[in-house]
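The structure under discussion is supplied below as structure tokens; questions concerning it will follow.
One chain of protein is taken out of this complex; the other chains stay put.
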Amino acid sequence: MSKYPVNETALLLVDPLNEFLSEGGKLWEMTKGTAETAGTIANLKKLTDACRHAGIQVVYALHHAGTGDDYDNWKFLNPAQQAIKDNQVFIKGSFGAEVHPDVTPQVGDLIAQEHWTSSGFANTDLDLLLKQHGIQRVVIAGNRANTCIDSTGRYAVELGYHATLISDAIAAFSEAEMEATININWPAFGHAVLTTDQFLKQI
Amino acid sequence: MSKYPVNETALLLVDPLNEFLSEGGKLWEMTKGTAETAGTIANLKKLTDACRHAGIQVVYALHHAGTGDDYDNWKFLNPAQQAIKDNQVFIKGSFGAEVHPDVTPQVGDLIAQEHWTSSGFANTDLDLLLKQHGIQRVVIAGNRANTCIDSTGRYAVELGYHATLISDAIAAFSEAEMEATININWPAFGHAVLTTDQFLKQI
Amino acid sequence: MSKYPVNETALLLVDPLNEFLSEGGKLWEMTKGTAETAGTIANLKKLTDACRHAGIQVVYALHHAGTGDDYDNWKFLNPAQQAIKDNQVFIKGSFGAEVHPDVTPQVGDLIAQEHWTSSGFANTDLDLLLKQHGIQRVVIAGNRANTCIDSTGRYAVELGYHATLISDAIAAFSEAEMEATININWPAFGHAVLTTDQFLKQI
Partner (left out) sequence: MSKYPVNETALLLVDPLNEFLSEGGKLWEMTKGTAETAGTIANLKKLTDACRHAGIQVVYALHHAGTGDDYDNWKFLNPAQQAIKDNQVFIKGSFGAEVHPDVTPQVGDLIAQEHWTSSGFANTDLDLLLKQHGIQRVVIAGNRANTCIDSTGRYAVELGYHATLISDAIAAFSEAEMEATININWPAFGHAVLTTDQFLKQI
């Protein structure tokens, strides 16, 4: 029996945004290196297409797309939030805040509320949406490895989900960040680390 | 003005347990290397004593101490939980599940409910206890760097707290794990990484 | 000293929507009776204007405005969600899903993510927004007394906030619902029940 029953598994795409993944995105120069080495964009497309074909629920967890001044009166900004504010990243309606065209949401996908920080689960309706659709296993891909991907995986585990990382469908700002997520952290807290092909053989 | 006002700062000691930190603890052989290099035990004591002296609230976030069969019917065990089950780690009433004698809880400290997985906040009353005591900044030390320390820090940030890591008062199973937490991840999601001495100069 | 310090108090307006409060709103015939008896609309305006004038943060917790088919594949709909689905209530872009014109959001207000069920805190970023703005006391008004108002108050208390109900700035579908919230439940779990005038005298 597959470890990933179709009706209780979701592909969770975390921040597959132009800002990270497209020429012209504000963070592309920083993610380009790891994305090209891993084949991230092609793998995200392959993974998403195959999951749709198999009937696995596709779920988007997207970063807050703001107006540029949303963080103005916050008590504590972390470095990522400070950089978003300083560089006007993920601005609502901008090219960068849109999902990469190769993995555009389709009818039937679920789109969770946008997250303010790193975890797709924190301060959003992601857990509720997954529960209401009977999802017990999440397969996670997207950006950025050691922030949103890692945090979303940690929350998934704390919430009782089975959590799989797709190691070649993520990107980061350095190979050291990729390494930290793929080889050091996820194997310690998560349930599986698989490449796109390894995962697709199991569904 | 100090960045760490006494009445809104807490020292959060995560799993400062014999299992990790004492000769005879079941994980000591694995943490010994990083702990001895960093001076973790001495720093934990120095840090805790100084915080008590300064009037900073000391809070304990301790791992679930079980009976050995608590995980028996769980759907999904992560590698840490599987290892705990297989090796009977953190058994209730055992030496290993006790706090290291150098940082024993004292009257006036807060002890949160025990956590099942990695984050001291997940599925416990830690956030409530901190809020009810007016805490807005947490200073985190203990074990294991890339699991409980990292997860507790990530949750703190998502919950709106200012999160500081004390880089020489933690331990892990390898220097690569220490590096991942101290130099790669916390600087990306947290608010400060300080040594014990650097922190104590600011209070 | 006021029990409601300006910089740590928020007025939390829960679902002050046309659907409940305006002629033509789909639920207006059901809330009209209690709203007219209590003077809800006038009190909501008086309260909101006075809080703005005093510098108290105004925060909106609004019900999910959907497309009519958002609940289609959910496992469990509660009666309120079933009624929303059946009667196409709170449809995105419709008159009913807009805030009542007397308490329109203004620049500087906070608008939390929309809630799917009853509590403004559940599955949203409301707690994070309040924490990031230093809020420790919430003053709650809006609709519907025994569902969203009551649930939001209960969550506030569990999360460590001081929770005040404004008893004449809420509405419900019957006087029995008003009574259950104002005289039976809130006095058991919340911190204060005040009329608009009683509250305004304290700020």
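Should a chain be cited, it is by its letter among A, B and C, assigned in written order, with residues numbered from 1 in that chain.
The rule we apply is simple: a contact is a pair of C-beta atoms (placed from the backbone, for glycine too) under 8 Å apart; a residue touches a chain by one contact, two chains touch by 3 or more.
Computed from a predicted structure; not experimentally measured.
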Query raised in the report: Who does the absent chain touch among those shown?
Result: A, B, C
Query raised in the report: Taking the full complex into account, what residues of chain C touch the chain not shown?
Result: 75-76, 78-80, 117-119, 122-123, 136, 146-147, 150-151, 154-155, 157-163, 176-177, 179-180, 184-185, 187-191
Query raised in the report: Taking the full complex into account, what residues of chain A touch the chain not shown?
Result: 127-128, 131-132, 136, 158-161
Report summary line: Those residues of chain B that touch the unshown chain are 73-76, 113-114, 116, 122-125, 127-128, 131-134
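We adopt the following convention: only the chains that are shown with their structure count from here on.
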Query - Centroid spacing, where centroids are CA-atom means, of chain A and chain B in whole angstrom - result: 27
Query - Intercentroid distance (Cα basis), chain C paired with chain A, Å - result: 33
Report task. Can you check how far apart chain B and chain C are, centre to centre, with Cα atoms defining each centre and the answer in Å? Result -> 38
Report task. Send over the residues of chain C in touch with two or more other chains. Result -> 127-128, 131-132
